[in-house]
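Below you'll find the structure I mean.
The complex appears here without one of its protein chains, the remainder shown in place.
Take a look at chain A:
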Amino acid sequence: MREGKQSDQCEPFAALTSSVAMPPLKDLEREFSEVDYNFQQFCASHGILSVEDFLVHDLNVLVAFAEQHPTSKELKQGITRILSIIDNHHQPWLNGMKLLEDALQNKHVLSTGCEGIDLLLQGGLREGQLTELVGPSSSGKTQICLEAASNVADKYMGAVMFLDTCNSFSPRRIACFLTRGVSPSSKEDKKRSLERVMSNIFIYSVFDIFALLGVLQQLECKWRSQVYTRDNQVKLLIIDSISSLITPILGGNGANGRSLMISAGLLLKKLAHEHSLSVLVTNHMVGGEGGALKPALGESWKSVPHVRILLSCDRGGNNLYYASLLKHPTVASGQAVRFMIEE
């Protein structure tokens, strides 16, 4: 496929470790002695020049041809070697017991600090899941995100990553959530504990979808290469709001926008599962048929989050909000609660 192309000087393995790379066979020669010139000639005679060609070819036919070749043993070793390389690059098979163990030990439930939402979710945000808050403007989405950030940073001793697209992160509000209901202690103590908790909340502004994907890739790289026990690992990742990043690219003549949206969603879910963190995103509403509002981002997005909560504000002006469950893997949807967010 790319015969004239230069291979990576430093790491042919780097090419392999990405999930889609299909390098030409001669790139593998440096690492694996079985893939020698003889083997490559044999494969080339069957039209196999890269790993991808290898996968689509009928292996039984290839093995049969190898048998008839004078150097059949080396050829079969070569074939086995390539198959083992390919085997190493999919996720390991898990059975139900292992999944259950993982769920019980690693995937805890994080309370959001807001009683109504916790009641609706029967506990709170679950690690490993992507939760979406959808609602019209000024319905409390950012407030719940801020409250969850302050609560998780405080009670669960974990770091919180807040990706802000509309400059609406308010440190004053976080301090307000953290200091309410706290017993009066000395000013120094209060200040020190506030500093400890707030230094664990990290804010990064992203203003387009590519910046978001870049940040997520950065996080993935960083976490993959770190040792297993890390203190201050991120427990909650909040994106407020992901719909403002996706709306400018969705629609139009290409399906490009939709593919970027889905790949962002998949990357978020992968990060959530592999690193045991919870992801919280917000979405807005658009007009649907008959003037009723519906969540933005369309039908393809509906299947991406694990949990979807619909928020609305009671216009009576007394800080009352309604939340109902649109989708949840274990709780019946359709339930609703009414709660208050304090000033």
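Everything below uses one rule, namely that a contact is a pair of C-beta atoms (placed from the backbone, for glycine too) under 8 Å apart; a residue touches a chain by one contact, two chains touch by 3 or more; residues count from 1.
Methods note: contacts and distances are computed from a predicted model.
Entry comment: the absent subunit's protein name, as recorded by UniProt, is "DNA repair protein RAD51 homolog 3", drawn from "DNA topoisomerase VI subunit B transducer domain-containing protein", "From the Czech 'roh' meaning 'corner", "DNA repair protein RAD51 homolog 3" or "Ribonuclease P protein subunit p30". In the complete complex, the residue from A:43, A:62, A:133 or A:159 that touches the missing chain is A:159. Within the full complex, the residue among A:47, A:70, A:96 or A:287 touching the omitted chain is A:287.
Contact with the chain not shown here comes from a single listed residue; of A:101, A:115, A:195 or A:274, that residue is A:195. Of the listed positions A:70, A:254 or A:329, the one in contact with the omitted chain in the full complex is A:254.
Residues touching the missing chain, restricted to chain A, are 1-2, 4-11, 14-15, 18, 20-22, 136-138, 142-143, 146, 149, 159, 161, 165-175, 194-195, 198-205, 207-208, 210, 213-215, 217-219, 221-222, 234, 241, 243-245, 247-252, 254, 256, 259-260, 263, 284-287, 291, 293, 296, 317, 343 (touch as defined at the top).
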